[in-house]
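Every protein chain but one is kept in place in this view of the complex.
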Amino acid sequence: MTLPRRPGLLLAVLTVLALAVCVLMPDVVAPHPPDAIDPAAILRPPGAGHLFGTDQLGRDLFSRVVHSARAALLVAVGAIALSLAGGAVVGLASGFAGGWLDGLFMRAADVLLTFPPLLLALGVVAVLGSSATNVAVAVGFANLAPFARLVRAQVLHLRGRPYVHAATLSGVSPPAILFRHIVPNAAEPVVVVALVSLGAAMLASSSLSFLGFGPRPPATDWGTLAAAGRDYLGSAWWLTTFPSLAVVVTVLAATTFARALRKGRS
Amino acid sequence: MTGNPAGSSESSTPSHHGPSEPPPTRLPSRSGEFASSAPEPLLSVRGLSVRYSGRTGAVLALDGANLVVRRGETVAVVGASGSGKSTLARAVVGLLPPSASVLEGEIVFGGQSLLGLPDRDLRAIRGRGIAVIPADPAASLNPVVPIGVQVAETLRVHGLARGRAAGRAAVDLLRTAGLPEPEVIARCHPHQLSGGMRQRALIAIALAGRPELIIADEPTSALDVTVQARILDHLSALSRRSGTAVVLITHDLGVAADRAGRIVVLDEGRTVEDGPAAAVVTRPRDSRTRALLAGAAGPAPARPRPVHRGEPLVVAENLTKVFTGPHRRAVVAVDGVGFTIARGETLALVGESAAGKSTVARLVVRSLVPDGGGRILFDGQDIAAVRKAELRRFRRRVQLIFQDPRTCLDPRFCAADLIEEPLRAFGLGEKPARHARVATLADLVALPRSLLARRPGELSSGECQRVAIARALAPGPDLLVCDEPASSLDVRTQAQVLGLLTGLQDELGLSCLFIAHDLAVARRIAHRVVVLRHGRIIEEGAAAEIFRSPTDPYTRTLLAAIPGSGRRPSLK
Partner (left out) sequence: MGSAVTAPGKRDSAFPNFRTRTWNYAARRTLAILPVVLAALTVAFAVIHLVPGDPVQMMLSIGGSVPSPGQEQALRHQLGLDQPLAQQYLSYLWHAVRGDFGRSIVTGEPVSQVIGAAIPASAALAGAGFGIAVVLGFAAALLTTRLRPGPARTVFDALPVFAMSMPGYWVAILLIQVFSFDLGLFPATGGNGAAGLVLPAITVALPPAGVIAQVLANALEAARLEPYVFTAQAKGASPWRVLVRHALRNAVVPTVTLLGTTVGNLLAASVVAETVFARQGLGRLTVTAITDHDFPVLQGIVVLLGVVYVLVNLVVDLLHLWVDPRVTMARRGER
């Protein structure tokens, strides 16, 4: 690959590596424990001692952002994994079975698509109660319908491709056609959409956390950190800025990968 | 030409609702030159070189090409795909894509050099001095704008008419282009018209500015042969009447010989031949012209009928297939068709689009099952009844070669895997044996073994079709069904693929059902021919007989429409 010639992609790769380190070994990256209170250093602006500054209890914001990475990413990735798995099952069943099953699934998808994903996720949280797991389930559920539709559309499109017809005439059995020809060809567009949705899931889940439906204290993710900084809007800008930046950088990395993949395909 | 060029070929009354009286000269700025420059050519392109630069490197599309067009004459520019003929057309009107750059040469139109002319001045010439009829009628009209508005746009842009007058003039132009009920057509959108009607609308757009030169870029290659012939006839008549010069760009030397006074042959961006049409066709000087001539439907003799051995391999009886079309309307695709294919014989099924040819092909390979009453016997067995193991055996013995070699190959597989797939699926041999067989098959279809590791995207269309043929041959079939296997290839590759298929058939003793829209191709490959129209058999017989004495008028039309059949005196 020509990574050095594509600075955007290079940055995205570096971001993902950095995030991976934060998720796997936060203690190595973070200079302080995330909940270490320092009364001598309350609401310090970003500087040498504290890269992202400190909060109203003197806790190091950088360490808190690093330690929140795992929760934030787990929720977003879990949500997309859920909608991908559910969407694949529903979409494949719908595309292959057709008939009443297809009709039922697609009408159900229509109803789900009636509600904007964030509101749907709010509704699920309303039913299930607020917690990190429930946010993941809620966001995953909210994104299920688009995946089901995409997978179904791919199946229908690919089933009509001449090369699938050719494989049938070459004596290839239906299951082999599914796994050798249809799934590999359908996978790429689905992965592209999954990456884009990962960004959207990140945004939705952090918004839910910001509204107070996310992990319960003392657990934190980027959304709850930003929400906690709201009380110091005028005096401590860093409290909302850095957790939000973490979200933006993650979303941009996912989008960049999706774009690179889409470009590489055409 | 004074007055309106209107008055369709069918109606003898010339119409005089011209939007405005035409100015005495078309480009007033050069009015002085016209009187004195009669012997000077209308368009002269000299030593033109154009390069495309992309991510994968630069391509020299034109390499010192020359073209001279005199007033009122029709010149054909002939070349295979990639010869640079479309680049030449775009360069003349100054509409090369951004990736192209003119390296050297000159383009002079009506005494004015076009290269380096500011865009504003070029725009005054486009549509007014030089009009273009584009290649693809389906995509060349704006799908969301009514036809009449699109025709009137040329008039509005050049200030020739405005308001309602422009709309009325557009209707006249559509009539001139030979469209029935032009008032209705003007209000239609492109998707409501057939391909031939769209092409006529594009001709109306080109005529609107009463240009001195029309560049027709493969104007009919996307259409059925009979429609193609009618439209080219009409265009010739119109240009003759108005004295407009025409540059006819085509890949088909036959079309060129029929319509043009002079032929210019392009090859790899160079002008390799330039002379009177008759001379170029009968006594080509350049080897590349001869290659094109060989590729064009020549007077190849019909193949003799092979000796019959026993029962026919395929007996199709009373095939009917009805589909449910839009509005739940029943569409009869095939209507009571029957035929036989003897062992070792090639039967060609010929017809224009929507004749039901492809449906028959799908019935024979059992992708579709005929409606009640019809049946297909393969080696004495009704194929609708075969199940499981028998069906697999049938699949192994009957193979299909698709029309478009690109879409029938899974883009993720390499050529070797594609050819191996039926061997694996039918369980023919162990891995090493299969690999050896793939190599043999590649040799058989003259596909270099070095290409076996490549994916379809890295192969040319011709190479893809060779892969597809090798795949079809892999399980050792008795019957090959070929659904227009060469129609998406350029002339030279087409000739190679057809040659390969006939050679293979003789060598392997295969039977073959060959689908074609073109009688010329059928003549080269088939022993017997069946002509289909609207799902019914119109005519049937030995290939040689059908060509010598066709009995049905439709067959005669098809025969006459074969380019290069020389039924028409050339224009000059």
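Read from first to last, the chains carry the letters A and B; within each, the first residue is number 1.
Definition applied: a residue touches a chain if its C-beta (ideal position, glycine included) is under 8 Å from a C-beta of that chain, and two chains touch if they have at least 3 such contacts.
The model shown is predicted, which means the values in this text are computed figures rather than measured ones.
Although it is not drawn, the missing chain touches A, B when the whole complex is taken into account.
In the complete complex, the residue from B:Arg128, B:Lys357 or B:Arg406 that touches the missing chain is B:Arg128.
Among the residues A:Pro175, A:Pro217 or A:Gly234, only A:Gly234 touches the chain that is left out of the figure. Checked against the hidden chain, the listed residues B:Arg71, B:Arg200 or B:Arg366 yield one contact partner: B:Arg200.
Touching the omitted chain from chain A are residues 107, 110-111, 114-119, 122-123, 125-129, 199, 203, 206-207, 210-213, 223, 226-227, 230, 233-234, 237, 240-241, 244, 247-248, 251-252, 255.
Although one chain is not drawn, its touching partners on chain B can still be listed: residues 9-10, 93, 95, 119, 123-128, 131-132, 134-136, 139-145, 150, 153-154, 157-158, 178-180, 184, 188-189, 191-197, 199-200, 202, 205, 208-209, 223, 227, 230-231, 233-234, 326-327, 329, 354.
Assume only the chains that are shown with their structure count from here on.
Chain A and chain B, compared by their mean Cα positions, are separated by 49 Å.
Touching chain A in their complex are the following residues of chain B: 365, 367, 392, 395-396, 398-400, 402, 404, 407-412, 421-422, 425-426, 468, 471, 474-475. Chain A contributes residues 161-163, 165-173, 176, 180-181, 184-185 to its touches with chain B in the complex.
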